[in-house]
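Every protein chain of the complex appears in place save one, which is left out.
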Amino acid sequence: MIWEVFRQEREGQPFQHGGSLEAPNLVFAEAYAREFYGRRDESFALWIVPRESVEEVRDPYVADVFDRDYRRVDGYSLKVKLKEARERAGTSPAG
Amino acid sequence: MNAQELLQLADDELVLGWRNSEWTGIAPFLEEDVAFSSIAQTEIGHARAWYELAAKELGTDADALAFDRAPEEYLCAPLVEMRMVDDWARTIARHWLYETADCIRIQVLLNSIDREIAGLAEKIDREEAYHRMHAEMWAERLHDEPRFREAVDELWPYALGLLPEEQRPLFCQAFERDEGAAVERGDHTESLLPLWEEMTMVRRSVPGASW
Partner (left out) sequence: MNEAEFAAYVQNGGQIEAGDAMPEDYRKALVKFIEMHGNSELMGVLPEREWILRAPTLQRKLALTSKVQDEVGHAQLIYRVVEDLGKPREACLDDLVAGKTKFHNVFHYPTKTWGDVGVIAWLVDAAAIISQKALLKCSYAPYARIMKKICWEESFHILHGRDVILTMMNGTDEQRELVQEALNRWWGPLMQFHGNPIAAQDDPMYRWRIKSQANEEARQQFLDGYVPQIWELGLTVPDPKLEQGKDGVWSYSEPDWDELKWVVTGHGPETERRLGFRQASRDETAWVRRAVLADAA
């Protein structure tokens, strides 16, 4: 059985994929994951998951045909409106 | 505890670690190769720690104790001397028996009046937890394998001989087995001499050198 090992390099960091190994059950998989990803004290924590439990989504398409700039930072252009608002309030920055 | 008792512990760990490292590179599968190699390394690391304690008392250093004595001066038990590669069943049987015995004697050392010994026993005990987990894991997996059970039967008297008499009942309890006759420490097996020759050949090639 193939198991995927995710490791957390330091406390608080995201778990990242470290590699995979072969083991008959979780007890063996844990022993081996400790060896491969922990013998140099290089991981703060590990997740061990049977490969068949990992669902991969390639090309995570939701929708991108119509313009959705409201979801993006560069979809907002405030400079012009801010200038107008400051002029109205008489608080335009010097120069 | 005197220097001789420390040397006995150290010699057991060194020789067992040496035997276990005979599997490095040829274990049954790659994942296990890496795991078993760590166990061998840890044993040698523990041997080193015991040698260092003994060295202080004897006015020498750990390497000199580990490598510069004559074969008959080693105090290891017959159980650890036996060569078991390529027999995984015997290897795991020994591993399981040894780790259990070692656990029992370490627990006693945790209560030593000598603080250095108690302190070292505590550190060793922490690392041994992984060994015990690994041995249990394999013992369970091979439980129904006839060759494993035969190996345990064969090695049982040798495993008893690892421990002082007063610790043997506890050992028997752990395995739910009757005590029976033990193969006591004292005479070395014929496996020790070839092991010693190989182990010390580089060191003896340039006596006194730093490596």
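A and B label the chains in the order they appear, each numbered from 1.
As a convention for this text, contacts are C-beta pairs under 8 Å (C-beta built on N, C-alpha and C of every residue); 3 or more make two chains touch, one makes a residue touch a chain.
Please read these numbers as outputs of a predicted model, since none were measured by experiment.
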Contact partner of the left-out chain, one of B:28, B:119 or B:164: B:28
On subunit B, residues whose C-beta touches the chain left out of the figure: 18, 21-22, 24-31, 33-34, 37-38, 40-41, 44-45, 47-48, 51, 62-63, 66-67, 86-88, 141-142, 145, 147, 198-199, 201-203, 205-206, 209-211
Subunit A residues touching the omitted chain (full complex): 1-2, 18-25, 28, 35-36, 40, 56, 58
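Here is the rule we go by: only the chains that are shown with their structure count from here on.
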Subunit A and subunit B, separation of their C-alpha mean positions in angstrom: 46
Of subunit B, residues touching subunit A in the complex: 29, 31-32, 34-35, 38, 130, 133-134, 137, 141
Parts of subunit A lying in touch with subunit B, wherever the complex brings them together: 21-24, 27-28, 31-32, 34-36, 39
